[in-house]
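Selected chains from the complex are presented in situ; the others are not included.
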Amino acid sequence: MMEDYLKPFLKKGKAMFLAYDHGFEHGPKDLIGKSLDPEYILDLAVKGGYTGIILQKGIAEKYYTGTKYQRQIPLILKINGKTNLCSQEEPYSAINCRVEYAQQLGAQAVGYTIYLGSEKETKMFEDFGRIQEEAHRLNMAAIAWIYPRGKAVLNETSSEITQYAARVGLELGADLIKIKYPGSEEAMKEAIKAAGKTKVVLSGGPKIEEEEFLDEIKKVIKAGVIGVAVGRNVWQRDNALEITEKIKKIIFEV
Amino acid sequence: MMEDYLKPFLKKGKAMFLAYDHGFEHGPKDLIGKSLDPEYILDLAVKGGYTGIILQKGIAEKYYTGTKYQRQIPLILKINGKTNLCSQEEPYSAINCRVEYAQQLGAQAVGYTIYLGSEKETKMFEDFGRIQEEAHRLNMAAIAWIYPRGKAVLNETSSEITQYAARVGLELGADLIKIKYPGSEEAMKEAIKAAGKTKVVLSGGPKIEEEEFLDEIKKVIKAGVIGVAVGRNVWQRDNALEITEKIKKIIFEV
Amino acid sequence: MMEDYLKPFLKKGKAMFLAYDHGFEHGPKDLIGKSLDPEYILDLAVKGGYTGIILQKGIAEKYYTGTKYQRQIPLILKINGKTNLCSQEEPYSAINCRVEYAQQLGAQAVGYTIYLGSEKETKMFEDFGRIQEEAHRLNMAAIAWIYPRGKAVLNETSSEITQYAARVGLELGADLIKIKYPGSEEAMKEAIKAAGKTKVVLSGGPKIEEEEFLDEIKKVIKAGVIGVAVGRNVWQRDNALEITEKIKKIIFEV
Amino acid sequence: MMEDYLKPFLKKGKAMFLAYDHGFEHGPKDLIGKSLDPEYILDLAVKGGYTGIILQKGIAEKYYTGTKYQRQIPLILKINGKTNLCSQEEPYSAINCRVEYAQQLGAQAVGYTIYLGSEKETKMFEDFGRIQEEAHRLNMAAIAWIYPRGKAVLNETSSEITQYAARVGLELGADLIKIKYPGSEEAMKEAIKAAGKTKVVLSGGPKIEEEEFLDEIKKVIKAGVIGVAVGRNVWQRDNALEITEKIKKIIFEV
């Protein structure tokens, strides 16, 4: 039972993922310039030495499966998603891909977003419960995006709620969780302790100043995350490969 | 995984579909004159050289399956639908035909409408997720009608929302999407870029002036759609075959 | 695929059905005098020469299956139903019998009520979608009672809504629909045209004057229905067999 | 199809059931004195010559299955239930035992409560529809408790509503129904007529004066019920065996 489901995605025990599901979650307005093209992103992921790429089903099926990319970089298939069009008050993100289909597309892990504190939280625990078991049955990793949200959540990135998110990831059996920056190295350290043997990566978030962003990564790496899942802070820049090199250094050359 | 599910429906890589599900969606009042009769429509589709016919289950089963038409024109079975009787505020269109049954009726593709931005959006993503996988398992194309609608959608055909619709089609793994005219060639070009390897056809819409309609088609063809799905603008006219010829020229003789 | 699922129920291509699910839909207060007894009704159906009997599961199982009646008259099992006790504003009628069980009880067709325009319309399209496929798989006819109802329906028997009901029956793949009298021969003729290859029978409705009722039947037969499904207008009268003879003449001796 | 599913529960065609699900439905406050102990009840049922015992899953599994009682008295497993804690306005009672499991516990019949007229009525028709078919497939009887209830029901024991309840039991295919006393022998007679070949037992109800209770039983037996399902009026008394003898006389020595 102690299979290492994350092994395909780690290099020296560290992870650097390129996330690219924003076209679904936020619309193409996020996909500035060349980043609208999935092949540009896949090339970037390969050249940049990312240890995993995060895609929704359709882009995987049309740009990754059976292509050279499948041999070059492992895939995390994000199997739920929603748009930002309707009310986000008590969010729920629906499954659009079965775990088995994700495997057929070449994925070695599935990703699922849980909005902790949303009134639809129970439905997401049920969903993730089934997904996690199915993933392990198929020898795949189960990765949870855990984002506190909903009327009951006053501060989505407080230290306390971030620790809670991290702990729920562990209790539900996620192999890895993707959580937001809780504001300080110390707060991230606490969250990582709460997550126990469940590994933690930083969720990159919207584009900020390069220096600020790299500083954030330094802090969370010190705090003990095994890596980051970045997107907009990389491919919304012209110097995507350059900043990738900087991130890589922080993660792998500690 | 790079099967070309659309192949049966393309001629020189282009598509000209005749849509005929209006009796369900809008009622027989749309089916002016001879167009009330499915055989008139099927004859028109064959004579006009359409590359695919779009029908609901019942009409397929009673007029297409096992008839000469099945040998003459490929079928896209529209597997969900709703009437225009009750509230359309947050629309949802229910599945009335399994993908497997569609195949038994002779269909080589299934069509499903997603109302992007509707509060029932999540249910439609789940539905389409399953349908898409089932279709590909059966070697059929999965086609999404993507129409932004619901209280959250202020302008259903803006350039931005059309790009979003197109992108969601790609992210969800549609092989082809049917979207509305976003008002200009430029806007359609942007949507097509957002859709990537997912092909795009124009949704014909309600009857407008012939010249205006043909002009719209010219623009979207220039923009890069692979074709159109027309209905009312053809069979609500006496000169249905004539206008068909004009459309055909625009699509195939570029 | 062009099996004639209706064949067991037709005589010279015409149908005369005796409906008897009113004990469920309206309560025993409808079942005046001898009509409370299912055997009286079954005898009447046989003696009267009806071409089909319409029953709910329980009455079929206890009075029809394995009895002489099973050899004498074919069965349409009505597989959904509701009482008239609670709110009828946006009606939905739940399935209480699987299609396969209906077949085990000796039925050669299943009946299902769709309240067109009800806010639960989508659920009924889903239900009927599955039922229709299951029925055809088992070589049984799928019959839809299509009754426009709900806040959105201002006039339940207008010519326009009746045409819509008829068309939806065709689009959903019903082999036969049972619809209400739209007020004139002309309106019924339009509905029948909209229904195409889906056959139409008149739904008898509450008891009215004999002359008026027979006149209605004459009109719809002229309009092109293949028959009628009668109940209260027959078995709520003492002269049930006599009026049956009159109906029979109108239907079969045109 | 005319199996006699009720046979194991009848003596001279009559039924005398001891009901004991009150601990679930009303709480232990109903289970006065020795009646809190299931073994006391089972002993009473055996000694009293009851023709069936009605239990929920847990009590059956722990006190009946595999014990001497299983050889001494047949079991009706009540497979749905609810507490009286939350709102009873539009009641629904959830299934907590599959029919197949009931059979594994030794039951030869399953019982299910339908609250006729409740807004959740449709769900109960669906539930009972499936249960009835499953029971017959396993050669077990399907028994319906039919209790009119909900805002739409003004008088839960009027003659008219009781007839309706009885008829719905027949239409849904119950082998036996358990209904409340409608106030007179005449009203019960009408209900029994409405139920046709579906057998009827009286639901005993809350404890009343012995004489009044026995009188009620006399009346319903005269009216034609095949027996009674008693509980509180028996085991809430010290002279439980004595009153059992009196009931037995009324039922079996007519």
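Order as written gives the chain letters A, B, C and D; numbering starts at 1 within each chain.
One rule holds in what follows: contacts are C-beta pairs under 8 Å (C-beta built on N, C-alpha and C of every residue); 3 or more make two chains touch, one makes a residue touch a chain.
As the structure is a computational prediction, the values presented were derived from the model and not from experiment.
Shown are 4 identical chains; the number of copies across the whole complex in this structure file is 5.
Everything below uses one rule, namely that only the chains that are shown with their structure count from here on.
Judged by shared residue numbers over all numbers used at their interface, chain B and chain C contact each other through mostly different positions, with under half in common. Centre-to-centre spacing of chain B and chain C amounts to 35 Å, using the average Cα coordinate of each chain. Our note on geometry: chain A versus chain C, Cα centroid distance of 56 Å, whole angstroms.
Within chain B, contacts with two or more other chains are made by no residue at all. The touch graph of these protein chains is an open line.
Contacting chain pairs (ordered by label): A-B, B-C, C-D. On the side of chain A, the complex with chain B involves touching residues 21, 23-24, 27-29, 31, 36-38, 56-59, 61-63, 65-66, 81-83, 85-87, 92-98, 101, 104-105.
Residues of chain B touching chain A in their complex: 1-2, 116-119, 121-123, 125-126, 128-130, 132-133, 148, 150-153, 160, 163-164, 166-174, 193-194, 196-198.
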